[in-house]
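See below for the structure under consideration.
Missing here: one protein chain of the complex. Every other protein chain is in place.
Chain lettering (A and B) follows the sequence in which the chains are written, and residue indices restart at 1 in each chain.
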Amino acid sequence: MATLHVLSHSPFTDSRLGSCLRILGSQDALLLCGDAVYALQAGSVQRQALELMPESTALFALDEDVQARGLDLPARLTQVDYCGFVALSCQYDKVNTWL
Amino acid sequence: MSKSLLIISRQAPWSGPSAREALDIALAGGAFDLPVGMLFLDDGVFQLSGAQQPASLQQKDLSANLQALPMFGVEALYVSQRSLEERGLHQSSSSLAVELLNDTALTALIDRYDQVITL
């Protein structure tokens, strides 16, 4: 029962990302969109934490949100567009959106 | 067989509508016989603290409503051990009978449910 966790809030204003990373299952995946992509900010603790995630955990970021914020994508993450987002939502058993 | 639903409530009780909305989903699900579970995570654990007096904010008493969960058939109630500890809270001070879970157990819990909503 692998879960796709979707985050859209900045990791610098609250604990969603931290809590999510702690309870993420080894087969689960994480998709960052909206301000959650600020977790990719170079030099941040959050980016470091993402880069250290085990290989089995798939990490995605929504390309338009990354580009809009002028961030660069670490090799550890896979960029997806909205079609990819929809495909992922279907591919996983369930989606947990951290509202 | 209805799909099971886990509601993760992670906002403090009086900061906005989220805690109320999470509880309303749980009560509605229970009223319709859905297998519903509820997990208190992050600031959501503040909802469990006793001795709250929301009348001073002119709001409905969320903690009284929380006590109704078992009556609505929602008896699978969980709390994050880590979230409690981070805030200096203890399970014994909880106004509701909740099962204490560590991070690994939370992963397994989410895995067990068909659907998850985090508010």
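Structural remarks
Please note the rule applied: a residue touches a chain if its C-beta (ideal position, glycine included) is under 8 Å from a C-beta of that chain, and two chains touch if they have at least 3 such contacts.
Just so we're on the same page, contacts and distances are computed from a predicted model.
According to its UniProt record, the chain left out of view corresponds to "Sulfurtransferase" among "Monovalent cation/H(+) antiporter subunit G", "ABC transporter permease", "Sulfurtransferase" or "RNA polymerase subunit sigma-24".
Of the chains displayed, those contacted by the omitted chain across the entire assembly are B.
Per the touch definition above, the residue from B:Leu27, B:Leu41 or B:Leu84 contacting the chain not shown is B:Leu27. Residue-level contact of chain B with the missing chain is found at 24, 27-28, 30-33, 60-61, 64-65, 67-68, 71-73.
One rule holds in what follows: only the chains that are shown with their structure count from here on.
The touching residues of chain B, counted against chain A in their complex, run 8, 10, 18, 41-43, 80, 82-83, 103, 106-107, 110-119.
By the touch criterion given at the top, residues 1, 3, 15-16, 19, 22-25, 28, 93-99 of chain A touch chain B in their complex.
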